[in-house]
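For this depiction, one protein chain was excluded, whereas all remaining protein chains were kept in their positions.
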Amino acid sequence: MPQVRVPASRGGRLSLAQRAQRVRRARRARRGGDGWAAALCLAPALTVIGLFVVYPIVATGRLSLTTWDGASPEQVFAGLANYVRMAGDPEFRNSLLVTVLYGLGVTVLGVASGLGLAVLLNAPLRGLALYRGIFFLPVVTSSIAVATVWKYLFGQDGPMGGLTGLNWLGDPYLALLSLTLLTVWKQLGLNVVLYLTALQAIPPQLYEAAALDGAGGWQRLRRITVPLLAPMTFFVIIEGLIATFQGFDLVYALTQGGPLGGTEVLGFLVYRTAFSSGEFGYAATIAYAGFALVFGLSWLQWRLGGRSQWS
Amino acid sequence: MRPTHFFPLALTALLAITACGSTGTSTPTGNTTELTVWHYWDGNNAQVFERLAKDYERAHPRIALKIVTVPGADLLTKLQTAAASRTLPDVAIGDLVWVPRLAATGRLADLKPHIPASTWNDIYPEMLKFGSSGGKQLSIPVSANTLATMINTDLYAKAGLDPAKPPKTWEELSAAAATIKDKTGKPGFELYTQPGDSGEGVTWNFQVNLWQAGGEFLTPDNTKAAFNSEAGRKALGFWVDLIREGASPLGPWGAFEKGAAASAQEGSWMVGIWKDKPPFPFAAAPIPYPADGEPATNMGGEQAVVFSTSPHVKDAAAFLGWFSDQSLGWSKATGFLPTRRSVAGGADYLGSLDPLMKPFVEALPTARARPATPLYPKVSMAFAKEVEQAVHGKKTVDAALADAEREVNAILAAG
Partner (left out) sequence: MVLTARHVRPRRPRRRDVPRHAVLLAASVVVVAPFCWMVTTSLKQFPHVNQPPFLWPGEFEWGNYAEAMSAAPFARYYLNTAVMTLGIVAGHLVLDTLAAYALARLRFPGRNAIFLALVATMLVPTFLTMLPAFDLVVRLGWYDSWTGLIVPRLADAFGIVVLRAYMQTIPVELEQAARVDGAGRLRVLLRVIVPLCRPALATVAVFSFLFGWNDFLWPLLVTSDDDARTIQLGLAVFTGKYSPYPQLLMAGTVVAAIPAVGVFLVLQKALVRGLAATGVKE
């Protein structure tokens, strides 16, 4: 089994001047450091994010404890009634299952297709920029636009329907598959470019050393490429989870959650509950559950190995 | 452009933006009163409406009308967010089923005192129920529509059927659909099978068949489901059979409109939309009903409301009263059906009627309207989900209706 040596982390020995610098900085950090400069730099961005993201999250939290219908002047406090209702709501359970399947499909297929194509592109090749540009096309096109196109393509009388003889949008499982494929297709370019850049940052010496030790292509992929790409994989998975757990535009334009609730992801359920059924309080509760879930999954991901990305 | 230049460029843009602030909104000058009207009509209908608004401004120089189109279902979304944060327009014109919902917000003004009794008496009573609340009238119907069968005459001809003699009964419809499937490979009659985000596509189409079979959707006081009856089972059985025989496609709505199904139950507005540029040659016909049943159709339409937050309730109501009086010209120019009985029965209107519109207008006397309750959207969704279960064969007709009844009763009981 070939042994691959990863270069030791830099640092090790410090010059006197560097050591003095560190001591100074540490002392300053204890006194509050660059507090003022930091406050000035952070203030504008944190004001915007605080006002338009953080405050609304808190406000919605309050909403989830009411039975507000979205329009009445008064918001009746209902305690945890919405949360109790959610725990026993078959629509919520179905939506959760659909969202998890969708998230799983999108992340697995997204990682596989992104990594696969990036590996193929990670070597001098004629037309590399062209391929990269092509793969990126769906990323830059609006969700409403691409979903409109896919709805025609996957319709029973559309090319995909005609080609396969399947009723893609009329069967709950096939509809979820269509939605998953559409999402993977939409994000493909981003995943390819992300992986490509990560691949190009892997020091060539590692592969040379491994090749000298007699490692084959598959060995090199398993022992070098995959471990070193872990931070990027983490990023790709998180992006996929966010896209699927918050996903709305694609579902809205492709399937409207149907058939038989087969594509009713949480984002769509929240929308329908709030704006069609007029249950804003309950919708806020479901939105909170979805948020908690994606937050928990991301945290788990982070604990399991993506941590270096952020540290 | 190289990315190098991007940063300074963007910075200048930011400065430019913060300096110029918001876009100018027109403010009323002098003693003009500006009324803002939100509606969702588009294309020709929007143009006719704006032309009428101009006429009104000319006749009433004190009034300026600001007409705003909000696309389709987004109007309700916008009205809800607006109601929550005091940005309501003076007037909104939307689907009649929204009216009880908007009324429940307590923000609608009573129009009764501002519009003459003769106007109210002339409007179809079935439509007035949506805005009537404790002696008040919170909305005024401004357009009506009905459902009828629309036929792709090309596909009918290809199947060897005469489009001028469309099926009259459910039995004939099933037979025709079988022939069409056989000869063209395409479904003969499209049903609305997916609830989507509101359920209404399924529910309001189904109600037609329910009424035809002699059934009722809710009890007269809107407190309980009434569809779990012999008539309900018959109507749902009809749907399930059509799907099972391949007479109807099981998928997103729109096959007929794309030319992939030979007929469908469509709204009268489609005639207006397709008039100038039909996607294929089409005809309209009365909706087939069971041999032992009765004809029926579902009446929809738009109604206008004035928000009590408006400082100009009286002016807004006056405009709407005038708008209702334009029923004849408005109906002729748009293809909407008249809301005024004197117009719909008048020679002026009938004489100039597009033959394609005839089945829709002739159905008016048999037309019913959906229950007027603010809970209707929830009821509609719950019902549609059960119908979907049945047409997919996941539940029997009996089980689907029983489950729907239980859910709908729970919704109505919870209030």
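A and B are the chain letters, set down in written order, and residue numbers restart from 1 in every chain.
Convention: contacts are C-beta pairs under 8 Å (C-beta built on N, C-alpha and C of every residue); 3 or more make two chains touch, one makes a residue touch a chain.
It should be emphasised that the depicted structure is a prediction, and the values quoted were computed from it without experimental measurement.
Out of B:32, B:81, B:223 or B:352, which touches the unshown chain?
Considering all chains, including the one not shown, the answer is B:81.
In the whole complex, what residues of chain A lie against the chain that is missing from view?
21, 25, 28-29, 32-35, 37-42, 44-46, 48-49, 51-57, 59-60, 63, 113, 117, 119-127, 129, 131-146, 148-150, 152-153, 157, 159, 185, 188-189, 193-194, 196-202, 204, 207-208, 211, 217, 220-221, 225, 231-232, 235, 238, 241-242, 245-246, 248-249, 253, 266-267, 270-271, 274, 280, 283-284, 287-288, 290-291, 294-295, 298, 308-310
Can you name the residues of chain B that touch the chain not displayed here?
Per the touch rule, chain B residues meeting the hidden chain are 1-4, 6-7, 10-11, 13-14, 17, 20-23, 25, 38, 42-43, 68-72, 74, 77-78, 81, 84-87, 89, 254, 257-259, 273-274, 277, 279.
Basically, only the chains that are shown with their structure count from here on.
Taking the touch rule as given, give the residues of chain B at its contact with chain A in the complex, in rising order.
76-77, 79-81, 83-84, 101-102, 104-107, 193-199, 249-252, 254-255, 258, 260, 374, 377-378, 381, 385, 388-389, 392, 394
Quick check on the complex: what are the chain A residues that touch chain B?
That would be residues 69-73, 151, 155-157, 167, 169-170, 252, 255-261, 268, 271-272, 275-279 of chain A.
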